[in-house]
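Only one protein chain is missing; all other protein chains are in place.
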Amino acid sequence: MKKNALIVGATGFGGLGLIEILLRHPGITIKQLVARRDVGMRINDVFPHLTGFCELPVQSNDDIDYSDIDIAFFSTPDRAGMTLIEKFIEKSIPVIDFSGDFRFNSTDDYALYAKNKGMETTHHAASALPKTVYGLPELYSEKIRHANIVGNPGCFAICMILGLLPAVKEKLIDTETIICDGKTGVSGAGKNPGETNFYPQRYEDVNTYREGTHQHLVEVENVLSSEGGNYKVFFVPQIVPLNRGILITAYGKTQKGIHTKDVEEIYRQFYKQAPFVFITNRSCHTTDVRGSNRCEIRVTVDERTGTLFITSVIDNLVKGQSGNAVQCANLMLGFDETAGLQVPPFYP
Amino acid sequence: MKKNALIVGATGFGGLGLIEILLRHPGITIKQLVARRDVGMRINDVFPHLTGFCELPVQSNDDIDYSDIDIAFFSTPDRAGMTLIEKFIEKSIPVIDFSGDFRFNSTDDYALYAKNKGMETTHHAASALPKTVYGLPELYSEKIRHANIVGNPGCFAICMILGLLPAVKEKLIDTETIICDGKTGVSGAGKNPGETNFYPQRYEDVNTYREGTHQHLVEVENVLSSEGGNYKVFFVPQIVPLNRGILITAYGKTQKGIHTKDVEEIYRQFYKQAPFVFITNRSCHTTDVRGSNRCEIRVTVDERTGTLFITSVIDNLVKGQSGNAVQCANLMLGFDETAGLQVPPFYP
Amino acid sequence: MKKNALIVGATGFGGLGLIEILLRHPGITIKQLVARRDVGMRINDVFPHLTGFCELPVQSNDDIDYSDIDIAFFSTPDRAGMTLIEKFIEKSIPVIDFSGDFRFNSTDDYALYAKNKGMETTHHAASALPKTVYGLPELYSEKIRHANIVGNPGCFAICMILGLLPAVKEKLIDTETIICDGKTGVSGAGKNPGETNFYPQRYEDVNTYREGTHQHLVEVENVLSSEGGNYKVFFVPQIVPLNRGILITAYGKTQKGIHTKDVEEIYRQFYKQAPFVFITNRSCHTTDVRGSNRCEIRVTVDERTGTLFITSVIDNLVKGQSGNAVQCANLMLGFDETAGLQVPPFYP
Partner (left out) sequence: MKKNALIVGATGFGGLGLIEILLRHPGITIKQLVARRDVGMRINDVFPHLTGFCELPVQSNDDIDYSDIDIAFFSTPDRAGMTLIEKFIEKSIPVIDFSGDFRFNSTDDYALYAKNKGMETTHHAASALPKTVYGLPELYSEKIRHANIVGNPGCFAICMILGLLPAVKEKLIDTETIICDGKTGVSGAGKNPGETNFYPQRYEDVNTYREGTHQHLVEVENVLSSEGGNYKVFFVPQIVPLNRGILITAYGKTQKGIHTKDVEEIYRQFYKQAPFVFITNRSCHTTDVRGSNRCEIRVTVDERTGTLFITSVIDNLVKGQSGNAVQCANLMLGFDETAGLQVPPFYP
């Protein structure tokens, strides 16, 4: 029997991504769309390309009908859904949240995240934190299957963790030497016009930002260090004139005697059950994953400099956001992990 | 009195960049344009936007009139100008060469460069190598003033060396830990249509290439190590959907007790005579240098991870190529170093 | 039972589009891929994003196995498939051809088309021409259902005809006044790198080409005039720095007393059975159809100047090429017209 989904924050890019994926999902029906803006409009007035595919009205929080919802997606900004999510938890409706609100099990970690992002640091649903599960199916699929509340990871965090984790787990990298250099497309800045996505600036601009202080670092270091060790990552995000896509180049010192083939084999073993992770020995291209839930990873050992070099690439709006969320939902609702997600990248 | 210039390779982007700059140069007149293709056409048939500004014919090598040339620019591919350049040297006409042919003082270094690029490694003008000068005016202005043959550096090399050199000179970075992550615009691949600059691929693609093996590394390590120490750099170039611009993010381990302000001061001192290098404490943007001969550099110490983080940014076609060459020519011909080059970046 | 498809010209954008659509088609299986280049490679070596979805080898013409093919798509250049297609006809295997070779019922019309394109004008399969059907399902669905050889229309032609036909049929436009101003994305120039799709030129260029002489005009005037009248269209194609999409603005003089609402109603009636044509009263955007088989049309009467103004918009690679071809194939093979094609546009 089909499951019913509610999307809060339906009019942003996260909400749109969910709609596009769930429209082709064999087991989930979109039932209600909620947003703060555009209430009363049909979703295809907000996104005209949805005409004929999804024409549900946009409702306000106050009009949510909790009675027939099997899963709720919160594609809302940090702190916007915190208290509303508690209502769903009370009613035992599982929730997947796209913000950083439920990515941490402790208020301390949350406070660090919030501080990095320059936000208020008090968590208003602190009692829920110990039960939350970090929504990275390649690592925590069993926990996700039984979770009531999943914090969908940050897009950069997904790309960095998938790229680094097997090496960290096998202690291939010196804990103190990890550099992540991140390139993201413009859609990562969301649906509000501003300086970042201002065409006359952006079409010929590359720039760094939040150098060493990006909020996703907290998640990344948490996950890496959970494998033992105290990993610190220096991460520099950059915006490039691309719409979709994240490419991370990660660097760390490795021991002598480790060769590319060995590392490749470790990665292939690690991800052999992961339907969306591909280990490649070609140079990575964002075009090879655009529009899909795929993460492509390449590992190389540069013996001349003793560097383990890892490239990982995802579509920030799919594996970096709504696709990963549906992958979690599939586990939570008992569907095949890939349901609704087996679509080839969009090219050219 | 005005000096006369000859441009060999006039119909590529390097040649075009020279024409555009020399048209506004108060002391240099473009006299002859030479190329292999398009011989017999006027240059404004090749580049229609030059109509009314430069309408010289394109000549073949065979028709060069050596009698009234004060300086020759060779904007030719590797190995294409090698033997012709010798003719100019014989006639004591100073030459600036854009290829890698004359960037090294020894055949060994050249052979390493050529091997990295997958080319034949024998140099056909080996006797000239000891006299060549590496054309980076911020480092070697005195040598350039007296040079007869200058090897204009690679675009990535210029951006990396300018970013790293002051730190290397002051021994701020561990010799074994330098990572350079380079982002370049598409125009760097030149004027021949191919996969790299194929619009349907490129408009939404970011990719790495020649990871750890880019030919510019030889130059960079040479210059850095000439200050003492044996520097090895792991460099990963990437192409982003930008037309003009290079942004390098460079990383190295630094000692405890070194702070951003100290490093900034070292850089400001180092470059206080350099008219085109700007030290900034904002995030770097390629748009802040596009169309200009400027190099903007930012230095930061991340005390949490012990990382010295340097960003440097140039326009690959100007400071990375023709602008740097004219800066060298100004020194060689006795003009002010900035003649013809004091143009604000083109924006938006 | 599923039908088997063969694609000739599988490694171009037309072939890729077919693969992408047929992968999700419930009734058609891709059986053989044929091309002149890349023979022996797997298709996912040519298009890495297909890895895991389609990994068939690329064969040569000589290795075609005719025994289990139910339909053949020829996504080949003009004149390249002419004689090979005859073999399929002999074996009663239905063919859909993407070139102009089989879009005309007479050698005279073909010769005019070929002349406009600067090609040899003799047709080498002339005896097949009278039986060919012009593959525009919105007009000729019955004929297509029974056709053995369908000429898939030109992308510009589809967009112009769908936009103009209802007005022409109802005699709303003066036969002598039709102007079509066409804007196309760069992918329309195919998969070979050249000047048109050269990124450094294209990213900031708009230009006209083949002004008044584009080869698709022959098709357009044929179809319009088949409704009575002798329609002449002045058509100016333009390339804009967009990857996918065609937007046609069409203009013609109309009679007094005709209002926008009337024309809209005529168009809605005309296309009420057409599952992919949408009549809208918003300004058209290529983003509203990108990645889909949709054609969106807007009609307006400007009473001040007596102009009937029509905008029509498609994705040149889908409704303008492979999507339209699959729509024809659905009719020919007895599937629902929309099978495999009900996908919302890709956004953002």
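Each chain gets a letter, A, B and C, in the order it is written, and its residues are counted from 1.
Convention: contacts are C-beta pairs under 8 Å (C-beta built on N, C-alpha and C of every residue); 3 or more make two chains touch, one makes a residue touch a chain.
Computed from a predicted model, the values in this text were never measured in an experiment.
Across the entire complex, contacts from the unshown chain go to A, B, C.
Touch with the chain omitted from the figure is made, among B:V218, B:V240 or B:V289, by B:V289.
Summary of contacts with the chain left out: across C:D181, C:E227 or C:D262, the touching residue is C:D181.
When you scan A:T11, A:Q32, A:N243 or A:T286 for touch with the missing chain, the hit is A:N243. Touch with the chain that is not drawn comes from one residue among C:K3, C:H25, C:K191 or C:R244, which is C:R244.
Counting over the whole complex, subunit B has residues 13, 16, 20, 23-24, 47-54, 187, 203, 243-244, 278, 282, 285, 287-292, 317, 343-348 touching the chain that is not drawn. Listed by residue number, the positions of subunit C touching the unshown chain are 176-177, 179, 181, 183, 185, 200-201, 204-209, 211-212, 232-234, 236, 238, 240-245, 247, 249, 251, 253, 283-287, 290, 300, 302, 304-307, 309, 311, 348.
Residues 13, 186-187, 191, 193-195, 197-200, 202-204, 241, 243 of subunit A touch the missing chain (whole complex, contact as defined above).
As a convention for this text, only the chains that are shown with their structure count from here on.
Taking the mean of all protein Cα atoms as the centre, the chain whose own Cα mean lies nearest is A.
Where the sister copies subunit A and subunit B meet, the same residue numbers recur on both sides for over half of the interface positions.
Computed centre separation for the pair subunit A/subunit C is 38 angstrom, with centres defined by C-alpha atoms.
With centres taken as mean Cα positions, subunit C sits 46 Å from subunit B. Among the residues of subunit A, those touching two or more other chains are numbered 243-244, 285, 287, 290, 348.
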